[in-house]
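Removed: one protein chain of the complex. Kept in place: all other protein chains.
This part shows subunit A:
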Amino acid sequence: MARVVVDVMPKPEILDPQGQAVANALPRLGFDGVTAVRQGKHFELEVADDVDDATLAKIAETFLANPVIEDWTVRRVEA
């Protein structure tokens, strides 16, 4: 078994109102100096050893992310 991490982020040109709301809340909570926040998704997949990188990319591109509005990265990590 291997652990695979897929990170999905809104594309830079796509408005991220959730990230903006978090950024706007920080000064109100007394945290100064954070100039921008982008909010995305983080997936941890436990996969069998015979699942290859092409398959993982396909999972990310066709399902976990919507490439119209989101960028994605896939990486294998130590479990």
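Note that in this section a residue touches a chain if its C-beta (ideal position, glycine included) is under 8 Å from a C-beta of that chain, and two chains touch if they have at least 3 such contacts; residues count from 1.
The rule we apply is simple: contacts and distances are computed from a predicted model.
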Identity of the absent chain, which is to be given by its UniProt protein name, from "ABC-type lipoprotein export system, ATPase component", "Phosphoribosylformylglycinamidine synthase subunit PurQ", "Branched-chain amino acid ABC transporter permease" or "Peroxiredoxin family protein": "Phosphoribosylformylglycinamidine synthase subunit PurQ"
For subunit A, residues in touch with the removed chain: 10, 13-15, 17-18, 21, 63-64, 66, 68-69
